[in-house]
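One protein chain omitted, others in place.
Let's turn to subunit A:
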Amino acid sequence: MMFIDPHIHMCSRTTYDYLVMREYGIVAVIEPAFWLGQPRTNAGTFKDYFSSLVGWERFRASQFGIQHYCTIGLNPKEANNEALAEEVIELLPLYACKEGVVAIGEIGYDDMTEAEDKYFCQQLALAKELDMLVLIHTPHRNKKAGASRSMDRCIEYGLDPSQVIIDHNNEETVEEVLARGFWAAFTIYPQTKMGNARMVEVVRKYGRDRIIVDSSADWGISDPLAVPKTAQLMLDRGIPEEHVRAVCYENALAAYSQTGQMQASDWLNPQSVDQRQLFNGNSVLRGQEPGIKSVSDYVLIE
């Protein structure tokens, strides 16, 4: 089975992860712009980060047969440094139209401060202006209210719910998100957000429509194989295969392909998309062959 991990922070993962992910059937990833654990102190570091999302990271993934897309945005937490946020907002149009940018995101609320609200709204307006999708990060604290208000704001700024993916849902938020017509994404992340056994029950209860599974794997203790492993658990526990395929592949594709920056032919027929990106050799591989077949090839380092 093929998988998409539509929310994973590959810049904090190793090249080896790409190798293993491909082996487990992950064909495409979306990397939402995010914070870095410690707050950034100037706009230049945002610029370099955005550049790596649309450039280096995309290339690194392609060398392992994984298509890499990203979303560009000022994350909620760092919106609270207003002087910095102003400069970052200025940077966004320089990146929003680049190839492989599938949405403005992940944006939304952390503390639900006024500053967060201000820059969230500015980014919703930008998404509307550029006819783009939006990826919403729902807060860890006061999640239910944060999710509701995020959706209210999206509607207020003229976005159609089908253009908005609400992420980091749980059993408490899922009903409202689905009832209002938004995409409901779930992050399988140890100890927080959503567990994979709980995810099985969510799919059992709510079915396949507009539900998306992702890993959000980053520099924390997290698993870049969370999507394929959750799919396996669903199959083991009797979820029909077509439902598993929908929530671990098809729905993410349907949601994020709406702006034309991502389509199945990108990975089903990658050579016709851009052969130049798979040209011979590069320094990630340090002289090794691209298209390595198996993790076990690396047991002996020659």
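Keep in mind that, in the parts below, a contact is a pair of C-beta atoms (placed from the backbone, for glycine too) under 8 Å apart; a residue touches a chain by one contact, two chains touch by 3 or more; residues count from 1.
Here is the rule we use: contacts and distances are computed from a predicted model.
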Item to check | Complex member absent from the view - protein name from UniProt, among "EboA family metabolite traffic protein", "Outer membrane lipoprotein-sorting protein", "Macrolide export ATP-binding/permease protein MacB" or "Oxidoreductase" | outcome: "EboA family metabolite traffic protein"
Item to check | Touching residue (missing chain; options A:10, A:33, A:54 or A:231) | outcome: A:54
Checklist outcome for this item: Where subunit A meets the left-out chain, the residues are 47, 50-51, 54-56, 58-59, 93-95, 97-100, 260, 273-274, 276-277, 279-284, 287, 302
